[in-house]
Each structure stands twice: as structure tokens, then as C-alpha cells.
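The next block holds one structure in the form of C-alpha cells; read it before the comments.
Here the complex is missing one protein chain, while the rest keep their positions.
Order of writing sets the chain letters: A and B. Residues in each chain are counted from 1.
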Amino acid sequence: MLAAALLFPALAGAQAWPSRPLHLVAPYAPGGPVDLSARLLAPALQQALGQPVVVENKPGAGGNLGADFVAKSAPDGYTLVMGAIATHAINPTLYANFPYDPVRDFRHIALVVQVPNVLVVNNDVPARSVAGLISFIRKNPGKIDFASGSSGSTGHLAGELFKQVTATDMQHVPYKGSAPATADLLAGRVHLMFDNLASALPNIRAGKVRALAVTTLRRTAFLNDIPTLDESGLKGFDLTTWWGVMAPAKTPDAVVERLAAEIGRAIDAPELRERLRAMGSETPAVRTPAQFTAFVERERKIYGELVRRSGAKAD
Amino acid sequence: MKIKSPKDFWSGLMFVAVGVFFAVWAIIYYQMGTAVRMGPAYFPTVLGGLMAILGAIVLASSFAPRAGGKKEKLEMPFNIVDLGIAIGVFIVLGYAAKLAGISNDYGMLAAAAVVSVLSVRYRPETRPLVLISAGCIAYGYLMKPLGLIGATAALVYVSAFGGHEYKWKEVTILFAVLILFSWLVFVHGLTLPFPLCPQFIENCPIR
Partner (left out) sequence: MEILNNLLIGFQVAMTWQHLLYAFIGVILGTLIGVLPGIGPVATIAMLLPITFNLSPVAALIMLAGIYYGAQYGGSTTAILVNIPGESSSVVTCLDGYQMARQGRAGPALAVAALGSFFAGCVATLIIAVAAPPLAEVALKFGPSEYFSLMVFGLVAATVLAHGSLIKAIAMVVLGLLLGIIGTDVNSGVLRFTFDIPELSDGIGFVIVAMGMFGTAEIIGNLELKDKREIFTSKVTHLYPSKEDLKRVWGPVLRGTALGSFLGILPGGGALLASFGAYTLEKKISRNPGKFGKGAIEGVAAPESANNAGAQTSFIPMLTLGIPSNAVMALMIGALMIQGIAPGPQVMNEKPQLFWGLIASMWIGNLMLVVLNLPLIGMWVKLLTVPYRYLYPSILVFMAIGVFSLSNNPFDVLIMAFFGVFGYICVKLECEPAPLILGFILGPLMEENLRRAMLLSRGDPFVFFQKPISLGFMVASAILLVLVALPAIRKKRDEAFVEEAK
């Protein structure tokens, strides 16, 4: 009896959450893919939890501002963040004064979106396969340009990894976002790009650019006949762009479990799943908070290494 | 040499100071690169230098006689020392807050308050300038602790005080109208995530 009475407050505490609106911080400006996913998820979560889920944009510093804000927020389960590969795997090494620890300062609740990148080349480039591309680059040393959405983005780092693994030399040309980069790719001012699947798909389908490979280990359902870089000889090449819901480190386990369960249910539900698929994201393999934390740790190490070797810096 | 045009004198000085600052800072901290592969310091240095030169020209021209022989007047309610003091207060209190471990927000609020009080006391001509700015600053930094209601109150009352004709009853009515409108349009209509009630009130009755 006493045990039950002692347990009761703990149970009551867990059930009392959520009793007021939640804030899901999107650490990027409105309209970007992270923000869009947050706005897609919020209504579903709102229905499941019975409390409004408000998306709050806190852009800046490549996402660090928003992530830092949540890392230092009260761990009461009312403030969450859509932590991304940038904020939790790349930026810690890219930025010199980094204000939080991506693994220890957060509870990693659920991975929501995982999108592969595609290696696309301009139609005038005489390469129809990765092997062809590599020999093309080797024949024109120092003359090949690859575009990316920004310094330190997955597109950039994918290119750097490609350079390292194939021992080729390309010049990196950063842009402000994937759109201007695509424009120059279409016009032939740059030769190739590692673009994320969703933005590259329309142009690939229209035949305006040529897709040579995808950066994940497995082929993507959207481009079934495009091989992976792993298949094309770059063994073990596995790069995705991802983001998911996270909370401050000391958030109670019960809250984390409940959130993970609800988010998992939401992204499995047909409506949200279809919309996320439209962004190029298939259901992620990482499903539990523990798996997610291990995933973040792994990514952190991989990208830390990549950034260091590529010499990219945000001072 | 007498300054024939104080406006040009101070503008010139401002341009020179800012130009030199940008150029020097860039040269020290960022890489120049070459003209062919420009580094991050290239543009700011060139522009800073250009601005310093332009500023020097303006500065020099401020000593030249004006067409028609008139002397221009500059009516500024504060002088450069006052400006320095105001900026200094902000910087000092900002660091003080950081050292004391409390959020920078309170440092900025305190600085705004200090500068407002000082200016109302010693330079009454600057009342509109200082109070309007202080009101805006108060709005921003009070939003989290005091919510939308508190922040709007601060802005409305402080900026009203910055004007020269105010009756408290009218201001209060204005405040009530503005809060209602803000709530309806921004929080309810556009679903902007502003906290309405102060932080210490746990469950806000209004949503």
C-alpha cells in the first residue's frame, strides 16, 4: 500500500504532462525542410497529446542558436527542438566556440526525417556512371567544380569524402542554399553537385540533370535504377541528411518514452508518412531514443572526422 | 581652422572611424587571400579603406567655406561624450551580467534603464530619442519574463513618457486596445508563439 502511495505521485507526475502547450523549436528559418517537417509533425502530435504544439522558429548560426536555446531550457518536456545533422553532427567541429554537447546535453527522442543525397551532374558532362565521372575528373585535374548549398553542409562534406576516397581533386563552390547551386548546375557553370533527394528529383525526372549515384548504402525507392556510391566502388559510403525531435538532457524518462511512442505512431500513420515521403524521406531505421542517441554519437564522430580532414571552418 | 560645417565634420569623422575600424579588424583577424582568390578580409579592407578616404574628403570639406558664406548649424541634443557614455553603459552592464552569471537580458534592461534615467536628468532634450529606444529594448527583453502583456505595457508607457503630451488615463486605454489587438491578430490569428502571461504565472488563463 505504502509502495503504491509512494509510486502514485511519480505516476501522477507522468500523467499530468502535458498540461500546457508544447514548443517545438525549429532552429532554421521558416520554409526550409526542417521547418516544414516540424509544421507537418506538430498537428499530428497535437492530436495525440491533446495539447497545442507550437512551432517556434529560432534561426541563426547554422541552427546552433535554436539547439542551444533548447539545450539550456527547463527539462520539463514542454520545450523540444528539431535537431538536425548540422546542429548535432557537423557544427560541433565546424564552429570554434560551440556552446553545447550534442550527445550529452540532449535526450534524443525520435528520428523523423532521413534523406539521401544524390550525385547529379550537368548533362554536358561526359560521364554516365561514377567510374566515368572519376576518370573524367582525373583527366581534367583542377578544372572540375562541385557546388554545395553552403560550407559545411552535407552536400559539401559528401563531396569532400568523395574526393578523399577517390583521390581526386575538385574545387568546391559554396552557394547560399541549394536553389542557386542548382541554377548554376543547370546552366553548366558547375559540373556536379551532391544535392538532397527532394530538391534534385524534379530536375532528374525532367532530364535536366543526370543522376549518377545515391549516397546511402541502399538504393532509394524513388530512383530505383540509380546505383549507390557503395555499389559503384566507394565501399561503405553512407551519408544521409537527417533531423529529429530532441529535448534537454534531464527530461524525465516517462516524458521521453511517451513522446517517442507518439512521434513514432505519427510518422507511421499514412498521412504523415506520405508527406514525408514527398520530401524524399523513407521511414527511418532508427526507432527508439536509445538507438537515436547511439546514431547521433556515430554521426558526430564521422562528421567530426570529415570536417577536420576537409579543413572546413566557420571560424 | 574653423569648422564651417559641423554636419560634414562629424559625418566625415564617423566615416573615417568606421572605415578604419572595419579595415583594421579585417586585416588582423581574417585572411586576405589574393586578388584572384579573395579571402574573407579582402572586401572589408578595400571597402573600409574606401570609406575612410571618402570620410577624409568630407572631413576636409567641412573646413572649406560654404557657398554664400553661411555657417551651418548642427542641432544635436547630445554630444559625443554622452554617446560614448551611453554605449559604455551598455557594454559594461552586458559584461557584468555575463560575469554575474545571470542572463544577458537583464544586463541590457538595466543598461536601458540607467541610460534613460541619466538622459532624462541631464539631457532632457534627448527624451524622445532615449525613451523610444529604451521602450523598444524593454519590449524585447521583457517578453520572456513578463510575457506579451508586460512587454507591451512597458513599451507603451515608456514611449508615451518619451512624448510630450500624455495623460495616464489615455495611455492606459491605448495600452488596453493594443493588447487586445495584439492578442487577437498575432497570437490568436497568426498563431505567433508569444507568451502572454509573465513567467511566474504557471498556467496562463488566456491562450
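As a working rule, a contact is a pair of C-beta atoms (placed from the backbone, for glycine too) under 8 Å apart; a residue touches a chain by one contact, two chains touch by 3 or more.
The structure displayed is predicted, hence computed values, not measured ones.
Within the complete assembly, A:Ala198 is the residue of A:Ala198, A:Val286 or A:Leu306 that touches the hidden chain.
Between the chain not shown and the residues A:Ala74, A:Ala131 or A:Ala183, the one that touches is A:Ala183.
Contacts to the hidden chain, counted on chain A, fall at residues 29-33, 35-36, 39-40, 42-43, 56-62, 64-65, 68, 94, 97, 99, 143, 145, 150-152, 171, 173-177, 179-180, 182-184, 186-187, 189-190, 198-199, 201-203, 205-206, 208, 274-275, 278-279, 312-315. Although one chain is not shown, part of chain B still touches it, namely residues 7-8, 10-11, 14-15, 18-19, 22, 25-26, 30-31, 34-40, 43-44, 47-48, 50-51, 54-55, 57-58, 61, 67, 74-77, 105, 108, 128-129, 132-137, 139-141, 143-144, 151-152, 155-156, 159-160, 162-166, 170-171, 174, 178, 182, 185-186, 190-194.
One rule holds in what follows: only the chains that are shown with their structure count from here on.
Chain A and chain B, compared by their mean Cα positions, are separated by 38 Å. Considering their complex, residues 19-21, 23, 52, 54-56 of chain A touch chain B.
Of all the residues in chain B, the ones that touch chain A in their complex are 191, 193, 203-204, 207.
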